[in-house]
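Just dropping this structure here.
Heads up, this is only part of the complex; the chains shown haven't been moved.
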Amino acid sequence: MAMSRIIRKQTGNFLEDFRPGQIFRHKGGKTITEGLFTTFTEFAMTANPLAKNARYARAYGFEGLVVPPGLAMLVAFSQTVEDVSENARTNREYVDMRFGAPIYVGDTLEVETKVLSVVPHRKDPNLGIVHVQSTARKNVGARDEAVVMTWQRKVDVFKRDPAAELHPGEAAPDAIACELWLPRYDPSVDYKSMAHLSSPDSYFEDFEPGTRIEHSRGRTMTSEHIHLTAVLDNTSQVHCNQFMIDQDPDRYVGGQLIVFGGIPFTLCLGLSSPDVGDNALGDIAYPTGRHTAPLFAGDTVFAATEIRAVQDFPGRPDLGIVEATLYGHKFERAPQASRSEPTASEDQQVAPAGWKKVAIFELERRIAMKRRSHYA
Amino acid sequence: MAMSRIIRKQTGNFLEDFRPGQIFRHKGGKTITEGLFTTFTEFAMTANPLAKNARYARAYGFEGLVVPPGLAMLVAFSQTVEDVSENARTNREYVDMRFGAPIYVGDTLEVETKVLSVVPHRKDPNLGIVHVQSTARKNVGARDEAVVMTWQRKVDVFKRDPAAELHPGEAAPDAIACELWLPRYDPSVDYKSMAHLSSPDSYFEDFEPGTRIEHSRGRTMTSEHIHLTAVLDNTSQVHCNQFMIDQDPDRYVGGQLIVFGGIPFTLCLGLSSPDVGDNALGDIAYPTGRHTAPLFAGDTVFAATEIRAVQDFPGRPDLGIVEATLYGHKFERAPQASRSEPTASEDQQVAPAGWKKVAIFELERRIAMKRRSHYA
């Protein structure tokens, strides 16, 4: 049978397609399975027992294993990719990312996005910045429907037609009620009997503003990222279509498949977890964040955390709030003779001779942290 | 202790071992876990919300997330490999593959195979074609025992002894009752409120015979295929034993580990899913299918679908039947100067200069498709 008509659908939107005020109700939705849990909580070395040890999570007042913020972000963010960033060059910035209701195995997430503005790039006529606000809800229509996460992001999107006009104007972000749900402190629970399950030196009392914690471990990213990105339904071709890259390597960052930004986001959270996240009852918000360099298969990711402030948690004498900035970095081979001073190889925060340190990520965090006085 | 006896068991059968009429009740069986679900539904970019969004699947009248046809095929087919194709060169052809009862997390599949015929290869005295019929049942012995899938295949199997006689004759395939179970259309369900979760342009009304849909996305296969194949219990050594290949590369297709055919099968279904599968209530049957070239790690898979016919679904005014052919292809570096005409790099269906397009797979599909009139 001769085919009389050929269809090749456009996937995703280009810069001129976005209108301020426009709403995307994203396709799909995603139920959190034990498979997703294993694959993404643990590949990133998350250490908080709330995400690993169901008897601990239940004793703390949760219904079961709690989806950690990195997995929540990976799933919710990925739902927005087809509509918002399938034709993006890079993700510029995260703004006002907040967490709400806890997410458990079996919950289904669905996400909506509102376009706030579309601004042309100053130098590159092929690009512009799309500013959006997205909100993820769980179990829509059910009794336990709840907002689990909301965030804004700014993303560099390609134009389809360099000469196209952009939709002008600005829409105000919606006021989304999204406050971190926390189990109450229950004096009848023997929290201390479980204190050995988390780090002894990462309670609220241990964090001092002005401290930089250089996390000891590194993790090499492999071509696993292609599989991981597919499992997240992230449809952007720059993560998984090697043939497309091979056709025109100069067009793509680094001339190779780039790792989806959610992966270093989650990995840096994981690497910091034994020092900063083990005794968190939850992450309240990430006021800002950004990727500062791309990650590729073969790179090894490291992380550090700077403690900026500590404060009481209103109404919760058992908790405090830690304000911190999480940094991610990797090392690249430096041009010959760019450094001559050898450095200790065991310090994985400083570039040794022949290498340069490349900052890849930063994220402001507000963390609800347990006090030793109440829990250990 | 000196060992007085060495045993090296033969695994799988050789050509001369098969007898028409012979029945294999395959070992193992496999319970569908949330782990299998995550790994295989999602790596292939399946977009149908029935397989991703439990609240949607339940609203449609299923018990929960529905195993999509690609995962059903991967699990059921793999159960037959040890007995039927562990010593095969390639899988030639799929015939009359039909789907029955829906499969959910927690269901256990067990598979039987009947040998229909054994025919010597015309040119190669070391090979012959084994024609089998396999049937997968779920929850054998329980109240909800049901046939979930049945299919025939023809496979090129090696002889152990080139001089051996083959078992002659022919056995008729069994008449297996295996009709796609579909939830009833329930006018009290607000299907339209969920219509944003699937593609707006892939309802029955959208398919026109004579149309070729060239699916936009590609997916690069990595060495992940070795792990994936093991997780499926597929025991064929040509997928996972690099040492065996290294001993005698000329003996094996391409001189390297070959990707298990179920993987491009599922991947092509997934790549076509946003355009063709999103609003399917189920795949009724795959009348024929075949692999036309091998897939290797590093290849990028693309897909296209040709719409051959559309028809009413008897007794179901809310549905129609789409008859289509799914094609998979990849590109290989072409010998120097074999092509001189450059082509647009954004068209991933046409080989650019220096490359040739290689058809890898084709599959006839009959799909039970929702009508927009009833669901959106």
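The first chain written gets the first letter, and so on, giving A and B; residue counts start at 1 in each chain.
Convention: a residue touches a chain if its C-beta (ideal position, glycine included) is under 8 Å from a C-beta of that chain, and two chains touch if they have at least 3 such contacts.
It should be emphasised that the depicted structure is a prediction, and the values quoted were computed from it without experimental measurement.
Assembly remark, whole complex in this entry with 2 chains visible in place, copy number of the identical chain is 3.
The rule is short, and it goes like this: only the chains that are shown with their structure count from here on.
Between subunit A and subunit B, the centres computed from C-alpha atoms are 34 Å apart. Across the complex, subunit B is touched by residues 1-11, 25-31, 33-36, 38-39, 105-106, 108, 110, 139-142, 223-224, 226-227, 230-233, 235, 237, 240-244, 247-248, 257 of subunit A. Contacts from subunit B toward subunit A in the complex involve residues 33-39, 42-45, 47, 49, 52-56, 65, 105, 193, 196-199, 201, 208-214, 216-220, 222-224, 274-275, 278, 298, 300, 302, 306, 308, 330-331, 345, 347-349, 352.
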